[in-house]
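Worksheet: the structure to be examined is printed underneath.
Selected chains only, in their assembly positions.
Per-chain numbering from 1; labels A and B assigned in written order.
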Amino acid sequence: MIRNEVFSCFVFYAVLLVIKMYTIAIITGQVRLRKKAFANPEDALRHGGLQFHREDPYVERCRRAHLNDLENILPFLFLGAVYSLTGPSLTVARLHFLVFFLARVLHSLAYLLALQAPTRSLAYTAAQVPCVSMAVQILIHLV
Amino acid sequence: MIRNEVFSCFVFYAVLLVIKMYTIAIITGQVRLRKKAFANPEDALRHGGLQFHREDPYVERCRRAHLNDLENILPFLFLGAVYSLTGPSLTVARLHFLVFFLARVLHSLAYLLALQAPTRSLAYTAAQVPCVSMAVQILIHLV
């Protein structure tokens, strides 16, 4: 499977996107420390006192970016793997993976930097196109 | 793998459920626009002003439906794939996938239409049964 060229191409972008997701988690943690805004009283106590058990708008922004990744990148890990097994051409498959990858990187940047709307929504939509395309192609392949 | 009948059957229901998840995301976005309730100030600014950077009970309901899908459909994508590789009979496997599929569709309907309790909880529980069954069968197969 790992010797299948399309599958390898998928795995490459998929692993980069998982690392991108982990990066958002690390950023969230750093912002919590810098802004002193902790989700749990035990963390607040360790970092100065219970008054730091509080919400912060930028921490919430990071969390929304992360959740949106879960909603979109995790299904891609499934769709991309199965799509790779349906025998698509490498060029077409790579285009699907690359568009998704670039659009999701832009989505994260647009979220974390609060870029002007509709940048983030357009990135979200651009990333959905290859996903819906793969879903439809998988269903056609099955029928 | 894709020629394995059980695996194909799994992929069919799994892809439909991924599309169902995407649909909830689209509904959430439409409700945000209609109710003018945006999670980010940059979105609110584009749609009338910062006063629309606010929460809405129905948007929150959609988000809970989506999160519950992440908690349940995403593990199914893993369990179903591995279970398919353990060589179950097609009839039994299809029953697992079909029960999960129908229960999760009912779960989403019960959530979005706020159907009387315990409709949603029963759908949730019904969907868990094939998942726990698959998990146990995988463990037995390994031992």
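What we mean here is this: a residue touches a chain if its C-beta (ideal position, glycine included) is under 8 Å from a C-beta of that chain, and two chains touch if they have at least 3 such contacts.
Quick caveat: nothing in here was measured; it's all calculated off a predicted structure.
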- Task: Enter the number of copies in the whole complex; the displayed portion holds 2.
- Result: 3
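The criterion applied here is as follows: only the chains that are shown with their structure count from here on.
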- Note on the structure: Distance in whole angstrom between the CA centres of chain A and chain B is 18
- chain B-facing residues of chain A, complex: 1, 61, 64, 67, 70-71, 74-75, 78-79, 82, 85-86, 111, 114-118, 120-121, 128, 131-132, 135, 138-139, 141-142
- Query: Taking the complex as given, what residues does chain B use to touch chain A?
  - Reply: 1-2, 8, 11-12, 14-16, 18-19, 21-22, 25, 29, 39-43, 45-46, 66-67, 70, 74, 77
